[in-house]
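Only one protein chain is missing from this complex, and each of the others stays in its spot.
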Amino acid sequence: MALIEYRDALNQAFAEEIERDPNVVLMGEEVAQYDGAYKVTKGLWKKYGDKRVVDTPISEAAFIGMGVGASMLGLRPVIELMFWSFATVAYDQIVNNAGQVRYMSGGLINVPIVIRGPANGGTNVGATHSHTPENWLASIPGLKVVSPVNGYDAKGLMKTAIRDNDPVMFMENTLLYGEKCEVPEDEYLIPLGVADLKREGSDVSLIGHGRSVNTALKAAEILASEHGIEADVLDLRSIRPLDQEAILKTVAKTHRVVLVDESKPFCGVSAQISTLIMELAFDELDAPVRRVCTLDAPAIYSPAVEHLQLPTPDRIIEKVLEIC
Amino acid sequence: MALIEYRDALNQAFAEEIERDPNVVLMGEEVAQYDGAYKVTKGLWKKYGDKRVVDTPISEAAFIGMGVGASMLGLRPVIELMFWSFATVAYDQIVNNAGQVRYMSGGLINVPIVIRGPANGGTNVGATHSHTPENWLASIPGLKVVSPVNGYDAKGLMKTAIRDNDPVMFMENTLLYGEKCEVPEDEYLIPLGVADLKREGSDVSLIGHGRSVNTALKAAEILASEHGIEADVLDLRSIRPLDQEAILKTVAKTHRVVLVDESKPFCGVSAQISTLIMELAFDELDAPVRRVCTLDAPAIYSPAVEHLQLPTPDRIIEKVLEIC
Amino acid sequence: MPKSAVEKQPVDYAKAPINAKLSSEDKLGLLRQMLRIRRFEQTALKFYNVGKMGGFLHVYIGQEAIATGTTSLMGDDDHVITAYRDHGHALAVGMGMNECMAELYGKATGCSKGKGGSMHFFAPDKNYWGGHGIVGGQTPLGLGLAYGIKYKGLKGAALCFLGDGAVNQGCFYESLNMAALFELPVIYIIENNKYSMGTSLQRSSVIDKCLAQRAEAFQIEWAQANGENLYEVRAVTQKAIERAHKESKPMVLEFDTYRYYGHSVADAKHKGGYREEEEIERYKKEHDPLRLFKSILISEKVLSEEQYEAIDAEAKTEASESAKFADESPVPSVESIFDDVYFEVDRQTEAGRTGRFFFND
Partner (left out) sequence: MPKSAVEKQPVDYAKAPINAKLSSEDKLGLLRQMLRIRRFEQTALKFYNVGKMGGFLHVYIGQEAIATGTTSLMGDDDHVITAYRDHGHALAVGMGMNECMAELYGKATGCSKGKGGSMHFFAPDKNYWGGHGIVGGQTPLGLGLAYGIKYKGLKGAALCFLGDGAVNQGCFYESLNMAALFELPVIYIIENNKYSMGTSLQRSSVIDKCLAQRAEAFQIEWAQANGENLYEVRAVTQKAIERAHKESKPMVLEFDTYRYYGHSVADAKHKGGYREEEEIERYKKEHDPLRLFKSILISEKVLSEEQYEAIDAEAKTEASESAKFADESPVPSVESIFDDVYFEVDRQTEAGRTGRFFFND
């Protein structure tokens, strides 16, 4: 085991897959010579050269479409969006070309690409740079969506995503890139569609994905120490495919649920999870499912305020106490 | 009262608002000289000329952004997307420029535009042309989303949308354009955020928007005649703002809910409504909320099959019988 | 508008090496191909109008020389992608009328299992990548095909077709810049039929000589030619393909052409609306690629009237038989709606069996 940063865990995943499969190519703005805007691809261009690590102009629609087209011929492009927010200028290429071409060809084609980059608020970069598009994209059958909270998961899921034969939207987080965790020296993979119970408890279930899992874990510690409430903390890790069994299991165990989601509440991932529980575990519920989401407005810039727009341990605890 | 088609009701709304306000201008592909791909703007160019009704090149990003920019100077562009599916090539202009500029300017700017066009499946035009983006767009604070089921509502809501000082995403339906209904001769407006109870019943609540309301009404008739079940049929009409009171009222009345939604289930509008009921009316429920959505795959072309991918009276009845 | 090509041009282009080397067999094959496209679509129109199909039907008739001429030059590592007016290209690359007609009928035997429809024909085994409904959306995909070809070290080209209206989608210019920057062997072929739905070229684009000339902004070579003359199409395209193979350089070609029918069958205004009936008639009379090539082959003594009739009869029979095949084919099952969404699910791999993929309760 080595204690490394989230960004370096991803970096290892890229290096290993580049060496394993000659069809893997990284592309995006500043990913090569500049080492990536957030240094996630640091050193890879130096090591693997122009063919495997490619800088692109600021033309997201063209280079994502290019990746999709190249993948139809068997390449495995791993395409960085400097921010997932910039998916808005390449939306047609993602939704229609990556997402629908297999279906419209009656299964003759598959699109083995990964589109990756940070998708989070909380860094004071304003509304245009703080979108959390996991609900937009997971709502589209044909796409897969992954959102890991730590380096261990990020590496294992990224390697799987690169080997997956369908388009995987991989959502990272600039607030997590610098966080460290233990990552094994030996190769490992983590399947998509398998949630991870990151904390064991029996009184309430906190369910989230991405950075919200950390917030939930913080809340869980306070709930335990100050309120004697023990929380299950379930990390979905992948949103589509979704680990429904793990969700139903924790609901059946605690009968009380608070969903934590750093995206917006309206039609957010939390709305889908809440609905799923309603549909499949209604009778297990001793109380209504509660949600703690990002406050429902565009991301505010003000550093003094934005961190309070995102879910906080306090808001989670408040919700938990309402139903426990 | 006159019995006219949905498309003509919209046409009247445009004509009346063009005459009322010199800042109203219609734009889009084929809206002028061609009378609109679906004849919704028929005769308006002939009558009002080049200044008020404008044909554009196939450049959605540019002409929607142009409309947003012009609206900042006080114009009231009503912009047609030949299909709402084409919003994918103008997504940044809609989400970030129409949707976020007011916020990022601290309220100094407002964007009084309407973006309109059909947003529906069921016409055998394939996956790329059958998107139902109401969940994508309603998930974005800053945007408003409307989806009327008949000509009367369409006219009243369109006139209100044009006068509204925020960006309104107006979602029509090619399967409804030809449907007739009674529309008053005298001017009338219908506010956004007010649902309409289209049928009265006390046993179960069927809630939907757009064309799914017609499907719900058909199901309600069969439920009454064949099963003695009387359904409330609530038409949301506008999705954001949302008439929460009307939803809670019907839930408190029937205690049983089936949501009908022609969009996809994952993070769809139906997921948001289900979650809202969970959050605010959990104790009113005698059974879990059920959903009838479009089958969760890209839109299939096959005319023999696609109509079965959308919600049908049968599937609604099946769900109702599960909980009644 | 191209001057009628009948009088002069054939002479020159027939002499172009790529055409000079054509055997009589080859030439008759090219004629047959154009006839097959026309008869296939006329048959499709007939059955569309009696309700055998749904959605849109965008007919290619009038433009046959372009798909036929360009794709006739393709080698093993050359690839094609186009927009929604895709029947001609599909047949030209060798797809069968049966799977194409069945697709229009929305049958399980269709090339896309009835899931794509008229706008979405595909045949990867024939290097044919569709068939795309979003205007301009295929242009970055064409770039990607070229990227894949180059990445794999193959000598090939990606032929990416688009219309005169599609040139105003921004991703096309993003693609041109990247094609030039990365030196990718993509050939953008603008089929300029003068109209995008009801909008004439003049009302949608500001240009100097032609649309292809916009390539100069990105230092890309371009050429404009008469798309009604199959020899000319082949000669001009051959240069671009050679360039792509030898130098891995992009190029933009523009072919003048014309569609005889409406934008789609729904298009009522195309006659006497946005274009004069007289204009349509003139094109049919003076600029028809089939008439022209027929007269050329007859003057070359490669073809006789009788042969022509025989080939035409064959094409008609093939077309009506494909309609019979389509009509008798089974429709997709409702369950099959969930197939072909995810590769891993279809193959029931470990990945495809892990987690939930579809969310109808």
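Going in written order, the chains are labelled A, B and C, and every chain counts its residues from 1.
Throughout what follows, a contact is a pair of C-beta atoms (placed from the backbone, for glycine too) under 8 Å apart; a residue touches a chain by one contact, two chains touch by 3 or more.
Predicted, not measured: the structure shown is a model, and the values here were computed from it.
J.: Missing chain touches which shown chains?
T.: Every shown chain touched by the left-out chain: A, B, C.
J.: For the full complex, which residue in B:D164, B:D203 or B:D296 touches the chain that was left out?
T.: Residue touching the absent chain, from the options given: B:D164.
J.: Considering the whole complex, which of B:E16, B:E230, B:E279 or B:E318 touches the chain not shown?
T.: Residue touching the absent chain, from the options given: B:E279.
J.: Would you mind spotting which of A:A15, A:V125 or A:L248 touches the chain that isn't drawn?
T.: In the complete complex, the chain left out is touched by residue A:V125.
J.: For review purposes, identify every residue of chain B that touches the missing chain, sorted by number.
T.: Touch with the absent chain occurs at residues 25, 51, 56-57, 59, 61-75, 92-93, 96-97, 101-110, 112, 141-142, 144, 160, 164-166, 191-194, 238, 240-244, 272, 276, 279-280.
J.: Please output the residues of chain A touching the missing chain, sorted low to high.
T.: 29-30, 33-35, 37, 55, 57-59, 61-62, 85-86, 88-89, 123-129, 264-266, 290-291, 293, 295-298, 300-306, 308-309
J.: Just checking the interface: what residues of chain C touch the absent partner chain?
T.: That gives, for chain C, the contact residues 168-174, 177, 180-181, 203-208, 213-214, 216-220.
To be clear about the criterion, only the chains that are shown with their structure count from here on.
J.: Relative to chain B, which chain's C-alpha centre is the most remote?
T.: Between chain B and every other chain, the largest centroid distance is to C.
J.: Where the CA atoms of chain A average out and where those of chain C average out, how many Å apart are those spots?
T.: Going by mean C-alpha positions, chain A sits 40 Å from chain C.
J.: Calculate how many whole Å lie between the centre of chain A and the centre of chain B, each centre taken as the average of the chain's C-alpha atoms.
T.: Centres of chain A and chain B (C-alpha means) sit 30 Å apart.
J.: Counting only residues that touch at least 2 other chains, which ones in chain A make the list?
T.: 92, 96, 103-104, 141-142, 240, 272, 279
J.: At least two partner chains per residue is the criterion; list those residues in chain C.
T.: 112, 114-116, 120, 132-134, 137, 170-171, 341, 358-359, 361
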